[in-house]
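The next block holds one structure in the form of structure tokens; read it before the comments.
Every protein chain except one is present and positioned as in the full complex.
Per-chain residue numbering starts at 1, and chain names A, B and C are given in the order in which the chains are listed.
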Amino acid sequence: METLEQLKTRIVAAAPGAQVEIIPNGSPANQPSLLLDRDHARAVAQFLRDDSALAFDYASNATGVDWPEKIIKEKIKVKKTVDGVEKEVEEMCERKTPAYLEAVYHLYSMRLKHGPLIVRLRTENRTDRVSLPSLTPVWRSCEFQEREIFDLYGIVFEGHPDLRRILMWPEFTDFPMRKDYVEADDYEYEPTPHDDILAKAKKHFPAGAPV
Amino acid sequence: MATASPTELAASAPPSQIMEVAMGPQHPSTHGVFRMDVSLDGETVVKLKPVFGYLHRNHEKIAEKCSYLGSIPYTDRLDYICSLTNNWAYAMTVEKLAGLVPPERAEYIRVILSELTRLINHSALAGFLLQDMGALGTPLMYAFREREKILDLFESLTGARMMCNYMRFGGCRCDLPPGWIEQVRRLVSDFPKFLDEFEALLTGNEILQARTEGVGVLPAPLAVNAGVTGPMLRASGVNYDIRKVDQYGVYGRFQFRVPLGERGDVFDRYMIRILEMRESLKILEQALRDIPGGPIMDPKAKLRNLRPKAGEAYGRIEGPKGELGFYLISDGGPNPYRYRVRPPSLINLTVLEDMCLGQTIADVVVILGSIDIVLGEVDR
Amino acid sequence: MDGAGIIKGMIETARNFAGSYHDEARLTTVQYPEEKLAPVENARTIPFLVYDGAEALPGLRCTACMICEKECPPQCIYIVKDTVKKPDFVGKMQMQPKVFDIDISVCMSCGICVEVCPFDAIKMDQVFELSTGDRFGGLLLNKTQLAKPNDYFNKLHKTEAAEIDLRRVEEKQKAEAAAAAKAAAPAKPPMAPPPAP
Partner (left out) sequence: MNGLDQIFVGTGHWIAGLFPVYVQPLISAALEIAIMMAVFGGCFALTSVVERKLLGRMQNRYGPNRVGPFGLLQPLADGIKMLTKEDIVPFSADKTVHFLAPLALSVPIWLAFAVLPFGRNMSAIDLDAGILFFFAIGSASELAVFMAGWSSQNKYSLVGAMRAIAQMISYEVPLVLSTVPVLMLAGSLSLNEIVAAQGTYTLGGLARWNVFTPWGLAGLLLFLIAATAESNRSPFDLPEGESEIIAGFLTEYSGFKYALFFLSEYLGLFAITGLAVTLFLGGWHAPFRWLEWVPSWLWFAGKFCALIFLFVWIRATLPRLRLDQLLNFSWRFLVPLSLINILVAVAWYWSGSWKSPVALPVRWVLCAALVALPYHWLAQSLRGTLPPPRKYTYAE
């Protein structure tokens, strides 16, 4: 399998107008991934599957990941005139990372026995525009996994044959796997409560924790 | 009976005759809490929608609150028949994430334990499949008689029969007790006798052949596209065994073959599992022969607050049910940022409806039995 | 012949039927209350606290370091530190737990508390007849119910217990040697480092 750079050039050549970005991976497993843009994703996926040299005919894993807004404190060099002198000064400033929901696909080739190629699709934001093109028409193995991502994360997959909740009951409204999910208050008595269970116990038995 | 296409079937029967039946969640042969909304025309299946979620306890959210060491016992509860292969998949992924290398002896112990788990799973499956077909208990009891011997071996090594919690990232928890290798060697030497007995009881049986031949045929291209993995995929003739493809652990050193089926129907899936058991015995013999001495834990591995560098890793093994994968994203903290399990049972169920259309209720039960699902892994 | 497969299967069940009367491998049932399986050394059900010496509470090895409470995946251990210190087997003053509860209805017998405990204070028991009618308090074991003597631990896990006892005896001798050396050291100038252990 060629390196990601060659792959990127071939993808851009095959699907005109597709923006592809290589995301490095910090861990020693060195599995960098490709970030695709939303509107060309289906075409690129089709290319990845049908190209004879790549032949990624097996989408092993489709995962949802939630990246909420994070405030990063950074020291950046700022040119400031300190009492008249032009000087480089390090200054702390906060930078908000963009918040989005992400769907990660691990692609393998059963015919040529290579992989994994990791493909990432990101939604615009975490609140209203949370839709992504579904890859189920290309690989049917993503059918249940995309339903699970929709159920637990809330990413709406357009073009999915049968998008409904897979694990939770249909009337459930919230998305449990998001980082800012607040659990329903179904506290049950536990004889040894501590940490967050203790906090809940105190809420339920204000007179004092039932030690 | 030719598999009629869904539209053709639905059109033929007037709607009033279609009978909606909910098979499950309390049903004797759904292998756990699992429901299938089946609409029947007489006894022929016209539509089948699987419904999951009865055993969903959000294993992944729990793992995000637990430390890396803390979520190892939870992996036992994923596919509760093969706890050791779950442990291995998770431990291998954390080793990829944190860059740990288990010593030789630990790798050999892992291969031995995962092949023993494969024996348990395949023999139990053959027993449950026959139970679904109506042979009440006999094949299942013979399979469980052998399984008990293997579970006793697990108990003497890991402390528990099913919830072993034995493997750690960087190696294993404790070394083999004296005489354990000897007991495994004895078990491996007289397991083929059980297999021959099992095949004599079943494989030639005309009723079994009649009930399984041509039932639930899974064509190879649909299998590959739908992400089916494991014995079910190889029964359709696709040569894809992760032990051979990735050669993870020390599988590269063993000579064993990968049986491939021809037609991909229920009989092939049953036979593939029997043949795979024989291959596993070969691996076990080789592994028992040249297991080295030495430490069983990577000295560099820190069990308690392990904080791998920010990054992600996807590790996968050939579990008895298919490709069991773990996808971990770490942000440098003691808890994984994202912990994802790739469940072979859930993804193998994608093709359940395609295989069951046009068959009768009795076949739906047999086809579901041949897919080999465990609800702990499907619902997580 | 068409019925051959069925007849072969029938012969198989007949062999098992006959075998169950004489062949011990073909009748594997253990009649539980009357016959019991031999105890397995590595087996683990629920944790218990180990104490040395005669009485339970002062002899507890546990120093309330709360590591097991943090590491326990289902969080079923609840410890409250005591203000009074007590000498441990080497003589050093150590903390001790005022309250040490384990809710064995939540405990999943995974044994992680045993692994992470630096003082060998908590070990896995092998008792499994734990059923009780009382759903709330019955399965909450407190310090006194959990404490069990060291020789009970030796009886259960022989090899592990032997190693630990060996190690503790060595540490005790080392500590006494260090104490003796310190007692002899004031004769020499106090700055001399104690002999390397």
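Just so we're on the same page, a residue touches a chain if its C-beta (ideal position, glycine included) is under 8 Å from a C-beta of that chain, and two chains touch if they have at least 3 such contacts.
Not measured: the values here are computed from a predicted model.
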Q.
In the complete complex, the chain left out here touches which of the visible ones?
A. B, C
Q: Check the options C:T29, C:T83 or C:S131 and report the residue that touches the missing chain.
A: C:T29
**Q.** From B:V33, B:L176, B:A220 or B:V258, residue that would touch the chain that is not displayed
**A.** B:V258
Q) Which residue among B:L119, B:I150, B:L275 or B:L349 touches the omitted chain? A) B:L275
**Q.** Sites on chain B contacted by the missing partner chain, in the whole complex
**A.** 1, 19, 21, 27-29, 40, 43, 130-138, 141-142, 145, 201, 205, 207-208, 210-211, 213, 239, 241, 244, 257-263, 267-268, 271-272, 275, 360-363, 365
Q | Positions on chain C contacted by the hidden chain, ascending | A | 1-2, 6, 9-10, 12-14, 16-17, 19-21, 26-29, 31
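Note that in this section only the chains that are shown with their structure count from here on.
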Q. Which whole number of Å gives the spacing of the CA centres of chain B and chain C?
A. 32
Q. On chain C, where are the residues touching two or more other chains?
A. none
Q.
Show the residues in chain B shared as contacts by 2 or more other chains, in ascending order.
A. none
Q | Of all residues in chain C, those that touch chain A in their complex | A | 69, 75-78, 99, 101-103, 106, 136-137, 139-140
Q | Complex contacts: residues of chain B adjacent to chain A | A | 52-53, 56, 58, 60-61, 96-99, 222, 224-229, 238, 240, 245, 308-316, 323, 325, 327, 329-330, 338, 340, 342, 346-347, 349-350, 379-380
Q) Okay, in this complex, where on chain A does chain B touch? A) 25-29, 31, 57-61, 63, 65-66, 104, 106, 110, 113, 116, 118, 139-145, 152, 165-169, 176-177
